[in-house]
Every structure is written in C-alpha cells, then in structure tokens.
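The complex is shown incomplete by one protein chain, all other protein chains being positioned as in the whole.
Our next item is chain A:
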C-alpha cells in the first residue's frame, strides 16, 4: 500500500512539473503575442525604423536577420558537414579525435557575448572588417558550428551500420558509401537540426551587438549590386538585426512609440522562431515518410 502511494505521489509531482513547463511557455508566448501582434502591420514589417519619430518599422532589421542567417548557414553548413562526416565515419579513436570532440564541446558552451567580443576584437578591429554583416556572420558561425556538427554527426551515426556494409559489399568505396547511401538517409535528421539551429541563430543578439553592429543604415532595395554600399547584399555594411533592434530600443530607444515597436518586433521574432520549429518538424517528418514509404 505504501509503495503504491509513493508511486502515485511521485507520478503526480512529475506531471505537475511537466505541466509547469507548458504553462510557462504558454504564458510567455501569450504575453508577447497579445501585446505585440496588434502592432504588426504590412507597414510595420516593410518600412525603415525611426530613431526619434514614431511610426517606424522593422523592414531593414527583418531583412538583415534573414540575410545574416543565410550567410551564417552558407559558411557553417559545409564546415560542420565535413566535421560531422569525419567524426562519425572516419575519426579513429585517438587523441586527435578526442581533442576535436572536446573543442566542439567547449565551443558550444561559450557564452554568446564572449563570442561576440572575440569577433569584435579579431574581425572588426584586427582585420579591420568594421561592424559588418560578414563579421556578424562569422561570429554566428562560431556559435552555430558546434550545434550543427553535433547534429550532423548524430544523424549520420543513427544510420545503421548495415547500410554501410551494404554499400561496401557492392563494391562502393567508403567515400561513395557515405555520400550516396549514408548521407541521404541521414538527411531528415540533418535538415531538422539545421532548421532548429537557424531558429536559435535568428534570435541571437549578444554575439551580434559588437560584430554586425547596432545601426541599420538606409539600404536601397532597388540596388542588388553586392559591391555597392547601399545595396542590401553588401557584406561590409553594418546590419542591425531584429533581436539587436529589440535590445537597443529597450536600452536606449527615444522614439515615442518605443514600447509598441519593441512589442511588435518581439512578436515577429517569436513568430518566426516558432515557424522555424514547426517547419523543422514538418520537413523532417515528411522526408522520413518519403524515405521509409510509411503513411
């Protein structure tokens, strides 16, 4: 009897804790969305921000965030793909491999503000890249690399060894087996990881304050020459992202509608990150279904 009671109490405590997590999330989301969504309009999403007057939007910041995210992925994906393949398929059990593993672990536990400061000192100052999208993208790469590498390694590892043997037994080299058999099979997991990582990168602020900068220069959306300073594609222009914008408005915003802009921008940020999460699930599941032909 006593054991049954204990069991009951324990299960209920665990249930309450689990429910608490959901309640906290719902409360947070609800609060941000309720106060922010009313401020979202087409004008808000597309127009430039204002420093002193009210009625400013987040168009440039939104574009910067997306552009920076794409650049980060372009830089970090190939590197982590290579590192992930090495760690899962080729790495021998030796000191070198454990050093690589430890490096990835340390990198993933670095506070993002430290990564930002490092990027500031090295890229912005030492390499004279200035506050620029490129500096920001490299800083975010440091941030994204360990997550992505771990994700790719684990996705590859999850493919059964039988598949490797199948490829080898048909006379394929190890490399061809990895690229043509193992990688496609690991793809759903990899894509899910990339999209989830993208959500985290999208919302990152601390690493960008000192690297991509805090000013949204006026950019001309009619000019797509990446070498022109006013072009949205220019890599060397400072680029305030959505998350940095929110931080800045709340710390030093002087426009009359600062709190409204901040609430609206926060809501947009949360919605985009949520969309990333939902997309990750949908893409992962549908790819998995397609590969395994289960309905």
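By our rule, a contact is a pair of C-beta atoms (placed from the backbone, for glycine too) under 8 Å apart; a residue touches a chain by one contact, two chains touch by 3 or more; residues count from 1.
As a working rule, contacts and distances are computed from a predicted model.
Enquirer: Tell me the UniProt protein name of the chain this structure doesn't show, selecting from "Transketolase family protein", "Spore germination protein", "NADH-quinone oxidoreductase subunit H" or "Phosphate ABC transporter ATP-binding protein".
Expert: This omitted chain is identified in its UniProt record as "Phosphate ABC transporter ATP-binding protein".
Enquirer: Which of these touches the unseen chain: A:102, A:166 or A:274?
Expert: In the complete complex, the chain left out is touched by residue A:166.
Enquirer: I need the residue numbers on chain A that touch the omitted chain, in ascending order.
Expert: These residues touch the chain not displayed: 160, 162-163, 165-173, 176, 180-181, 184-185, 290-294.
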